[in-house]
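Left out: one protein chain. Kept in place: all the others.
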Amino acid sequence: MDLKLAEARIEAILFTMGEAVELERLAQAIDHDEETTRKIIRNMMDKYDDVSRGIQIIELDGSYQLCTKASMYESIIKITHIPKKHVLTDVLLETLSIIAYKQPITRLQIEEIRGVKSDHAINKLLEYNLICELGRLDAPGRPILFGTTEEFLRCFGLKSLDMLPAVNPEKLEDFKLQAEEEAEQLTLDI
Amino acid sequence: MDLKLAEARIEAILFTMGEAVELERLAQAIDHDEETTRKIIRNMMDKYDDVSRGIQIIELDGSYQLCTKASMYESIIKITHIPKKHVLTDVLLETLSIIAYKQPITRLQIEEIRGVKSDHAINKLLEYNLICELGRLDAPGRPILFGTTEEFLRCFGLKSLDMLPAVNPEKLEDFKLQAEEEAEQLTLDI
Partner (left out) sequence: MSIRVKLEAFEGPLDLLLHLIDKNKINIYDIPIAEITDQYLEYIKQMEEKNLEIMSEFLVMAATLINIKSRMLLPAADSEDEQEEDPRQELVDKLLEYKMFKYVSEQLKDKQEDASKILFKPPTIPKEIADFKEEIDVSELIGDLTLEKLHEIFSSLVKRQSEKIDPIRSKFGKIEKEEISLADKFIQIQEYGLKNRVFYFRNLLEQQTTRMEIIVTFLGILELIRLGRIMIEQERMFDDIKITFLASDIITMEEAGF
């Protein structure tokens, strides 16, 4: 029973540490002497040899490390090559449209327009290579400026950013007037 | 034999990937259908249950991830320092539980329940990746809808949202009774 627990502890420690751990430290952690600890590890190694196990303990100059078995390599390549599904969610589309029409723009400015933290969306768009960093704004904190990539232009068949349909200022003025009118119908006094 | 190999592959994949892997991708990687793959993983979970094992497979909303058993914690911190993730204040916890139980939910709805502005809490939870935007509500102003993330499930040890602690009507009845009993000791009237 106690030996089983020791095995479990060693497995958990090697898993968490990732790197090679010296026998001495392992022995301390499981409250056994080094000789016993070595024996426990040997026994574990035998168990890991089973075909149903995909990982193994290797010994490196008196240290031990957990790693995958060489025979598993193909499976690992396989899973990393399964294409992930990427979609432009509403959140991403919204953020992309802001960057396209307002570039160069800082993260903070994007967040002001959207009204919520947008790190996640910006990171995803960077990963998708739809936006890129354009440099830094010459202001306190020197925030990063974002803009769209050439890839973005190419995909929309644009030669340059000038070709983005403009949001005309009149329309903006319209929106404002509209909002004011609506507000007037609702006059409150103290 | 083939099933044993499948187990080994899944173990190796989960070990290498570190993060949660969708059932669908695991199935593709080991060349089995999803139903079979799920059964294989269930079987593996049982084996990991053994006292001699220090790691386990957990399920997170249809994905699987390898991690240590909670009971191993004491041994691990004996040899390495584990930094605390993020400390959630009561305000953050309160806001998070409202989002968890009421998702998808808008900022305004959260504020109505809490009776207090919640921008700061929402932004912090977004930063910690415990909540995310789910889109916008189809209503005037198109407010953003929030919901919890996979990281939320992981941080709270939940398999899925169905596993959230139930708020049963009995508890509400309890609150009521409790309050009534207390009231008898001190009768106040207008």
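Going by the order they are written in, the chains are A and B; count residues from 1 in each one.
Keep in mind that, in the parts below, a contact is a pair of C-beta atoms (placed from the backbone, for glycine too) under 8 Å apart; a residue touches a chain by one contact, two chains touch by 3 or more.
Predicted, not measured: the structure shown is a model, and the values here were computed from it.
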* Omitted-chain contact residue, chosen from A:45, A:88 or A:144 -> A:88
* Structure fact -> Full-complex touch with the removed chain, picking from B:45, B:67 or B:137, is B:67
* Quickly run down the residues of chain A that touch the omitted chain. => 12, 15-16, 18, 67, 73, 76-77, 80-81, 83-84, 86-88, 93-94, 96-98, 100-101, 113-115, 127-130, 151-152, 155-156, 158, 164-165, 167, 171-172, 175-176, 178-180, 183, 187-188, 190
* Asked: Which positions on chain B touch the chain that was left off?
  -> 15-19, 58, 65-73, 76, 82, 84-85, 88, 90-91, 93-94, 96-98, 100-101, 113-117, 141-142, 154-158, 164-165, 167, 171-172, 175-176, 179-180, 182-183, 185-186, 188-190
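Keep this in mind: only the chains that are shown with their structure count from here on.
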* Compute the distance, rounded to whole Å, between the mean C-alpha positions of chain A and chain B. => 18
* For the chain B and chain A complex, residues of the former touching the latter -> 1, 4-5, 7-13, 15-17, 21, 25-26, 28-30, 50-55, 66, 68-69, 72, 75-76, 78-80, 82, 122-123, 126-127, 129, 132-133, 135-136, 144
